[in-house]
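Left out: one protein chain. Kept in place: all the others.
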Amino acid sequence: MKYESQKVAKLYFTAAIGLFVGQILFGLILGAQYVIGDFLFPEIPFNVARMVHTNLLIVWLLFGFMGAAYYLVPEEAETELFAPWLAKLMFWIFLAAGAATVLGYLLVPYATLAEVTMNDLLPTMGREFLEQPTITKLGIVVVALAFLFNIGMTILKGRKTVVNLVLLMGLTGLAVFFLFSFYNPVNVVMDKYYWWWVVHLWVEGVWELILGSILAFILIKTTGVDREVIEKWLYIIIAMTLITGIIGTGHHYYWIGTPEFWQWWGSIFSAMEPIPFFMMTVYAFNMVNKRRRNHPNKAAVLWALGTAVMAFLGAGVWGFLHTLAPVNYYTHGTQITAAHGHMAFYGAYVMIVLSMISYSMPMMRGREACNSARAQSMEMWSFWLMTISIIFITLFLTGAGILQVYLQRFSDNPMPFMVVQEKIALFYWLREITGFVFLLGLVLYIASFFVGKNEPEATVELAK
Amino acid sequence: MEDKKFIRPCSIIFGLLLALTVTTWFIGTMGLSGLQVSLMVLGFALIKGQLIGDYFMGLKQVSGFWRWAVTLWLVLVGSLITYAFNITA
Amino acid sequence: MAQAFTKAMARNIFYGGTVFFFLLFLALTFQTHSALPDRDNRQAINDTVALGKKVWEDNDCIGCHTLLGEGAYFAPELGNVYKRFGSTDAIKAFISSRPKDGIPGRRSMPQFNLSDEELTAIAEFLKYVSGINSANWPPSNQG
Partner (left out) sequence: MEKNKWPPGDLVIWFFILAELLVFGVFFAAYAFTRASNVELFNTYQLTLDRNAALINTVALITSSYFVVRAVAAIRDNNSKRCFHWLLAALFMGVVFLVVKGMEYHHHFSLGINLNTNTFYMFYLSLTFFHFLHVILGMIILLAVALKARSGGYSAAEHTGVETGASYWHMVDLVWMILFPLVYVMR
């Protein structure tokens, strides 16, 4: 860490981890409700718990991205952050808005929340992932603008590196496409069409720019490979991402009333979406193999390599499984989608944020380069526990999905939804149990921040 | 001179490409149809593709993977199309 | 050649490719808009349907159900529920008869205490959605 103002990232990362815990706890509640239907009913109905689960995920990832940006941008630009006070102010505003929104979900019925936040003036609520009250959405826009201003000004006054530019483009895209969440016509097809401009163009578009630039930063720092080489590959990977991903949006336009040419355009382009993820895996391993030095923060390197692999598996392979229109005809809106969603979000976005935290947190907490060997070892245990858990969760949901597709849609006598759900309950039980293992991994992860504090830093020799 | 070595074959290839194109067009305007005709036309197209790759793109002077990149593509696309036309005939 | 490939060229392809494919995406979006009037059942949209969509959103129905396959996978697909139930009355009866404390041990839909007007509206909204041309999806009536 070279600049004092980078430390503002610590706030963001701390909040991110806290909200991550909340997300997982609500995930466990949801998993339980899948098998014990009346669990916590009617106090916390499924839809409320799900809103909390998904919204916390989005918010903590945004905290993570912002924290990563506040840490990375000054270092790359070789200058102090333009306005650290603004970063701190926006942190508290964002945290307060997020907390108030989640409390709103939990404490009053959703319809009441819609009423008191005057949703009727500009109705934007009640759509998947965009459940936040309109006023919260406006708050997000304000926070995002202030954040972009702060980051943009820092880059403007300092050195302009590719990592910074790509990150800035990704974050700007994130803010721009979020604006489509304010468009909500009565026409359901139009509503859905532009809803995907937020959701798809985020996770399969601009977020991948953010992911790519953070990964590039960590690789530059930990491997010592020439910046030119890493930046070149970064450009190629994000070029492939957007070339395939923009038209790839079409894989959401098969069955929602949009014209049928999308079945072709969507299938062809989205089938190529795994290519950039595959390139990212090859590139990450290549760079680590070509490393000029051994970085003592072994845990951070593990997270970074893990991101590359799991993003390819979750987003690439599991996405490809059901992206072709003839397959998607049967799998659309089943547990297959849920399986893909879990591994893709964990592999691509959760892991990149945790990589960045792993790399930067020791330095912000006063270490020279990394944590003690004991803390790192515990962190790596948590890596394996969480990663293997998510793989099994994905496999169980995939199993559930295949059976669901067969019983409910493919067989000669399709069965009703609820009957099928009971027949596949075994998979849901296994998923829930695995969820607890994931929680254990998360507990270890947090514990790793508190062990070995008084022990010396790991050295390269020890870390080998 | 290097220049001539490069241009002369390309000029001949240019003539060949034109001839094959006109033949294809002629078959089209005659309204000929059927599997044999289709495959012949496809064959012309694959030859044209190979010539463009070898001479215009200059892959003939390259060794290794890239030497055969275009050829590989032509073979793949050619066989898929051939297969698709075969199952209907 | 000094270098097999350059950063400048990689950058150009990133910018060029992105602009190119985004423009193509806009062109396809334009095509989509011109095709929608024949597919999206917009002639069925009226004030009741609009109110129905508001009821749908204000109660976060998508948090449990899917609509045309999008949403949560906890409860049945509703894009075709009008066809599955056969009438708006059946939909209204189902929603209004949900027990307040749920059904012991089973997944239950909350009792939303909707007014008669809201009940009619949500049923009409679901009827409108069932008229959208979804390219023959879902594969079976069960959703």
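Order of writing sets the chain letters: A, B and C. Residues in each chain are counted from 1.
The criterion applied here is as follows: a contact is a pair of C-beta atoms (placed from the backbone, for glycine too) under 8 Å apart; a residue touches a chain by one contact, two chains touch by 3 or more.
From a predicted model like this one, the values you see are computed outputs, not experimental measurements.
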>> With touch defined as in the header, list the contact partners of the absent chain among those displayed.
In response: A, B, C
> Please identify, in ascending order, the residues of chain A that touch the omitted chain?
Replying inline: 236, 239-240, 243, 259-261, 264-265, 268-269, 271-272, 275
> Taking the full complex into account, what residues of chain C touch the chain not shown?
Replying inline: 1, 4-6, 9-10, 13, 16-17, 20, 23-24, 27, 31, 34-35, 38
>> Suppose we count only contacts with the excluded chain; which residues of chain B make the list?
In response: 2-3, 6-7, 10-11, 14, 17-18, 21-22, 24-25, 27-29, 33, 37-38, 41-42, 44-46, 48-49, 52-53, 55-59, 61-64, 66-67, 69-70, 73-74, 76-77, 80-81, 83-85, 87-88
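Following the convention adopted for this analysis, only the chains that are shown with their structure count from here on.
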> Linking chains that touch, what shape results: line, ring, star, complete or other?
Replying inline: other
> Hey, how far is the Cα centre of chain A from the one of chain B, in Å?
Replying inline: 46
> CA centre of chain A versus CA centre of chain C: separation in Å?
Replying inline: 23
> So which bits of chain A are touching at least two other chains?
Replying inline: none
> Touching chain A in the complex: which residues of chain C?
Replying inline: 5-7, 10-11, 13-14, 17-18, 20-22, 24-25, 28-29, 31-32, 35-36, 39-42, 45, 49-50, 53-54, 56-64, 66-77, 100-108, 110-112, 128-129, 132-135, 137-143
>> Taking the touch rule as given, give the residues of chain A at its contact with chain C in the complex, in rising order.
In response: 33-34, 36-38, 41-42, 45-48, 50-51, 110-111, 114-115, 119-120, 123, 125-128, 131, 162, 186-190, 192-193, 228, 231-233, 235-236, 238-239, 242-243, 246-247, 249-250, 253-263, 265, 329-330, 332-335, 337-338, 408-410, 414-418, 420-421
